[in-house]
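First the structure, then my questions, so here it is.
Yeah, one chain of the complex is gone here, protein chain that is, but the others are all in their spots.
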Amino acid sequence: MLFSNRMINILIPIISVVLGLLSGAIIMLVFGYNPIEGYAALWNGAFGDSYFLGETLRQVTPYILSGLAVAFALRTGLLNIGVEGQVFVGWLASVAVGISFDLPMIIHLPLAILAAALAGAFWGFIPGILKAKLGVHEVIVTIMMNYIALYISNDIVRNVLTDGEDRTAEIAPSASLASEWLASMTYFSRLHYGLIVALFMALVMWFVLNKTTRGFELRSVGFNQNASKYAGMSVGKNIVLAMVISGAFAGLAGAMEGLGTFGYMNVKSGFTNIGFDGIAVALLGANMALGVVLAAFLFGTLKIGALNMPTEAGVPTELVEIVIALIIFFVASSYIIRWAFLRFKKEGK
Amino acid sequence: MDYVIEMLNIRKEFPGIVANDNINLQVKKGEIHALLGENGAGKSTLMNVLFGLYQPEKGEIRVRGEQANITDPNIANDLGIGMVHQHFMLVDTFTVTENIVLGSEPKRMGQVNLKRAEKEVQELSERYGLNVDPRAKIRDISVGMQQRVEILKTLYRGAEILILDEPTAVLTPQEIKELIDIMKSLVSEGKSIILITHKLKEIMEVCDRCTVIRKGQGIGTVEVSETNPTELASLMVGREVSFSTEKTPADPKETFLSIKDLRVKDVRGVEMVKGLNLNVRAGEIVGIAGVDGNGQSELIEAITGLRKTESGDIKLHEKAITNLTPRKVTQSGISHIPQDRHKFGLVLDFPVGENMVLQSYYNEPFSKNGVMNFKNIYKKANELIEEYDVRTPDAYTKARALSGGNQQKAIIGREVDRSPDLIIAAQPTRGLDVGAIEFIHKKLIEERDKGRAVLLLSFELEEIMNLSDRIAVMFDGQIVAEVKPEETNEQDLGLLMAGNSTSKAGGE
């Protein structure tokens, strides 16, 4: 009995992925494209050679951090929709520090990363304090904060960091996460040292939540605010702290873009979606540090690999979006598969 | 033979456990049939099988002599089986009628015909003496009334057989009395009732026959008229149970807790505690008797720091603890067994082990410099699990998976172990079976004998009478009388609780 349950738990994600791939294949077939070519293009686009592997890992990096940001808040029972905005302010802050100072790398780079974390933390602090003190729902505040972040960042890029340009100067090399060594290993991909930062942060999240008294309180507040209050924990303080830490993770995701991928900040016409995709990454990763890392890997793979599908397999971009969405849908809705599985098992008896 | 329900050789398994093993239940038409068992014995599972929520692995169900295959609750409804769950399934903001018709609304041209529904509800309510206002909103009516709405709901859907799952657990003594009348009137109208309970008194009072199950096994069915509570209890628990809690006379010493002229408002801003005075001394159990809603919850929340006071003083050992944070209150030497163990007492999604240190995780040896030491935590947890007989697969099991009694034992273990000066126990045995009640009562008395002060809040008069050394009757936000249990009886107490502060109401 126990054994078969275990089997189900292992089988379900496998079935999810297979179903996602299958339904994507069916869609491609219906529209007259060769699904094998399509998936081969996806694979080649993500792992085809070391350049694409580098780009995939580059894309995974901010996803890990934005996924951690959402997951951390969710563990404390808060839905941080504002990761997107926190990414923006983090990106901006890191680039601002990156271009404004001339320091030795050992100071400059950590300073720029820290600035991003602080900026994101501040952006998370506002909805946190509003929730704790006035009971304003964090979802509403964080959504609005996203727009504030977007337009303020654009304005600062245009009017403070530059003189009417729509792109800042390149950050100083001493603040850059970019690595010639990694780039040369991967044929000039933009893979940068940020991946190490992201993985380290996953470790930090795991440690804070699972090993510290603070994490104990945060999780407790996430599960049951009444019991936490009864046990003498300050619910408000923990809410603010959770949002601050979540915001800091998101700010770091911004730093990955600012100090790693791009090396500058430009005027954005819309959201980057790093934050919004982070919600899916967190949910897919079950809000656990390791799960988030793996889910970010899946998302980055799909995202980068999909770019190759139109050119290599001729599948139109729109169809690619549908196929990718189907795969994510099936992975995320393993609940349905679990249900079908149990049903099937019962009828078989 | 005229059985309306027959469940024969029912077996239901869950991963790792057999919840029902070869159980038989035969209910006659027009009888009230008790289903008796400890918490976790498999009563609810059996009833969920009957109601179509679970499919049995083996066995046969017959309704009115015909074999039935009940694969979902709709089929159960069609067969005339209705269930009133322990936790009501009502929409707070809807009216009684709307809740009753929900899901089977009478329609006229696509619109819900509420007028007709209201009339039908009214008729049903009068016929069975339920006395429910069809237009009242659920949030405005008492818990007892809500339960009657649930009963009406099943009747409205044409139920002939009613399953009542622990219906008295949430009711005041007065409401219990009314419910018993309602049950009697239902059977006199030809309905049959299956009453799930572990309260022997109720079975003796109202039931015709009683089927006992223990640890998933059917023990047998007895005629209530031919048995007595002691026999039922030993059938249920599997050993002899003592009913009256044995204790030596109290030896109260210095005053630990003193409350002077306390005023507290509730969430809505209504004053619920109105100038209350109370002392609790070392080595005594003071029981607060009263009908729910007279300010008891607010009083306890005020003492424990969960609710701000308006005015007045709360002192522990002559030191003011008024309006301290919950943590400061805890540290000053008060333990609190909360009224609602799911809402306050436990983080249900935490393992039992982590719940055991919910109040002390920040102290050594459970953590050091902000880093938890899970080895020490689980060592302690295992000690407490052992000492307080918390039945759980292991300390890593989520608290949610435990039965109510074991959850409560875990809380009591945690709170008592902190060696507090004052233990506040609010409804410590609510919803528990006799075995657990016995254990908890023994523990509380033990603590009293160690020289601790115990403040007991309970809506069960029997518990108050059995356990208290002194009874403080609370009515309308004040202590209206203090009496000794040996100098009073349930009738007198009931009168005092209703606000008739007559005879010995010599307070302070």
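Just so it is clear, A and B label the chains in written order, and each chain counts residues from 1 on its own.
Rule of thumb we're sticking to: a residue touches a chain if its C-beta (ideal position, glycine included) is under 8 Å from a C-beta of that chain, and two chains touch if they have at least 3 such contacts.
Definition applied: contacts and distances are computed from a predicted model.
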Per UniProt, the name of the complex member that is left out, chosen from "Sarcosine oxidase subunit beta family protein", "BMP family protein", "Menaquinol:cytochrome c reductase cytochrome b subunit" or "Sulfur transfer protein SufE, Fe-S center assembly": "BMP family protein"
Chains shown that the absent chain touches, full complex: A
Residue of A:105, A:136 or A:286 in touch with the missing chain, whole complex considered: A:286
Option from A:27, A:40, A:114 or A:235 whose C-beta touches the chain left out: A:40
Absent chain, residues of chain A that touch it: 6, 9-10, 12-14, 16-18, 21, 34, 36-37, 39-52, 55, 59, 151, 154, 158, 164-167, 187-190, 257, 261-262, 264, 266-270, 272-273, 286, 288, 290-291, 294, 297-298, 301, 303-304, 307-308, 310-314, 317, 331
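Everything below uses one rule, namely that only the chains that are shown with their structure count from here on.
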Distance between the centres, which are taken as Cα means, of chain B and chain A, whole angstrom: 45
Chain B-facing residues of chain A, complex: 1-2, 5, 211-216, 219-220, 223-224, 226-234, 346
List of chain B residues in touch with chain A within their complex: 13, 15-16, 55, 304, 306, 325-331, 336, 338, 343-350, 354, 358-359, 361-362, 367, 370-372
